[in-house]
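Removed from the display is one protein chain of the complex; every other protein chain stays in position.
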Amino acid sequence: MAEKMELKEVEVWDGNYAASQALRQAQVDVVSAYPITPSTPIVENYGAYVANGYVDGEFVMVESEHAAMSGCVGAAAAGGRVATATSSQGFALMVEVLYQASGMRLPIVMTVVNRALASPLNVRGDHGDMYLGRDSGWVQIDAFNAQEAYDLTLCAFKIGEDMRVRLPVMMHQDGFLTSHTAQNVHPLSDDEAYKFVGDYKPYEEMLDFTKPVTYGAQTEEDWHYEHKARQHKALMESKDVIDEVFAEFKKLTGREYKRVESYMMDDAEVAIVALGTTVETARVAAEQLREEGIKAGVVAPRCFRPFPFDEIRDALENTKAIAVLDRSAPMGAMGALFNEVSAALYTTPNRPLVTNFIYGLGGRDFSVEEAKRIFKEQKAHADAGHITTPIQQFSGVRGPKLGFFETKRGN
Amino acid sequence: MSRGVLATEKRGIRELGAEEFVGWDEVTQGVILPSFESELKENVSHIRPEERDYSDFNSYTATVASWRVIKPVYNRDICIDCQNCWVWCPDTSIISRDKQMLGIDYDHCKGCGVCVEVCPTNPKSLLMFGEAEETEDALAKWPEKKKKAK
Partner (left out) sequence: MVEIRWHSRAGQGAVTGAKGLGDVVARTGKEVQAFALYGSAKRGAAMRAYNRIDDKPIINHEKYMLPDYVLVIDPALAFTDNITENDKPTTKYIITTHLSKDELVAQIPELQDKKERVFVVDAIGISLDTIGRSMPNTPILGALMKVSGMYELDFFLDSMKSVLAKFPQKIIDANMEAMTRAYNEVK
């Protein structure tokens, strides 16, 4: 039996420590990992918990992130509760195996501490790695602070392991801005947390010798498509389970999560849509602007995959102008979040004006002042009745103004 | 109980590639494929292949006999049970029991001739014949022992 850890009602934890405590409390059987900044402390701490008797588990040190995720696939197929952590380049090296894990329907939990992708090399936070995983078939949930990184990591196990889902789950947090920022965190006791997550329920596990199974079969054009269709349906329908798990978590803790978080949106004319810590910083800006009489609000997809099209549409359809913020180099297109939000809003009668801001690449600071400026620009679009700037702009970049793609509506 | 080692109930009962195609709602979750229809009561290595309840996902129940144009014929009178062919056969199609060679699994043999190549007896205990050749005729045509050149 693993030893219990006494936790205070309020701890001061950074996002990494919070996530590692959640892995400990979930009593993860196997962590197969290749540590990388800024997610290193998550697996480092798990290793220490194993060594000190706080987890009955195995920490498997491998030779690369590709091997780390392969180890996770093996251990999950064998029938264990499995987790790992990675960032950036490590995430990129895992990508091939991410698709294997989701295709085999293995409920691995990966705590991803978001970091920019080289080149140029950069250890700080942006969402390039999160976006790289968006077609990989994993559930992707995003935390905006350390408390959420803890809460949602516990939820991630319960979501992925539900028999109606059986899909791997990524739990995202912002590199440094969450992972290395200590804040007040209210943890559950070990018993409460484990009871919430529940015992691991195996499904067609390879270590069941009474029912030998093959994992990773080859299928060509005659079968592959049906399997992918089934997998997509499972991911789309995981939303109901996500809602259930969030509801159960609220009952236990009083802390409420939704697949789309909305702040000050009841009467909002202008809105920012964003992910990560930016959501909270934008809330500060919206609060200040409301004192100046601008009806500003913030909308954030808590769940990046499956993308909550219905709820995004509900949250935003009555606004006039929306800025969608993408913290990832878009490289030849609009930002991914802009595309999803625009798709969700295109079928509304009101069809708000939607623009795209690229910002914060490689950890560039995103300030309250800049958020206010962006809100005010949306207000100008709303007042003019059409988009008065290029649709895509770069926020906070040095040099001449950079923008792409012009509207054909209204001017 | 099955009909015997050389012709079992479940082996080669369907043509490989002629599966019934089903829709996305019927494929297995995660492409996880069970090898057997029912739960095993004991370690599968203790159950003889012809007695295992193989599922349709197992290649044991599929046949590739039609792929073959020439076939190996086995001559029990010459065989020394060295197991060379059993070791080398790429399709596990040499049937051997208690180190005694019993014959060929014609449901899975593709007629590659490797078993004949590796047979050490003189004359060989396995020889390739046309697919249509009757076994008795083949055995009647078996060559004599070759004398070593001095």
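Chains: A and B, in written order; residue numbering restarts at 1 for each.
The definition used in the following text is that a residue touches a chain if its C-beta (ideal position, glycine included) is under 8 Å from a C-beta of that chain, and two chains touch if they have at least 3 such contacts.
This structure is a prediction, so every number in the text was calculated from the model and none was measured.
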Q.
One chain isn't displayed here. Which of the visible ones does it touch?
A. A
Q) So which of A:N45, A:T86, A:T278 or A:Q378 would be touching the chain we can't see? A) A:T278
Q | Option touching the unshown chain, where A:V12, A:M163 or A:A380 are the choices | A | A:V12
Q: Decide which residue listed in A:N184, A:T210 or A:N350 touches the omitted chain of the complex.
A: A:N184
Q | Full-complex contact with the absent chain, from A:F176, A:F338, A:F375 or A:F394 | A | A:F176
**Q.** Contact residue for the chain not shown (choose from A:R24, A:R105, A:R124 or A:R166)
**A.** A:R124
Q. Which chain A residues touch the hidden chain?
A. 10-12, 14, 37-38, 123-124, 145, 174, 176-178, 180-184, 277-278, 280-281, 283-284, 363, 365-369
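Simple rule for what comes next: only the chains that are shown with their structure count from here on.
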**Q.** Chain centre separation (chain A, chain B; CA means) in Å
**A.** 52
Q) Once bound in the complex, which stretches of chain B touch chain A? A) 21-25, 27, 29-36, 39-41, 43-44, 57
Q) In the complex of these two chains, what residues of chain A are touching chain B? A) 103-106, 166, 203-204, 209-217, 219, 222-223, 225-227, 229-230, 233-234
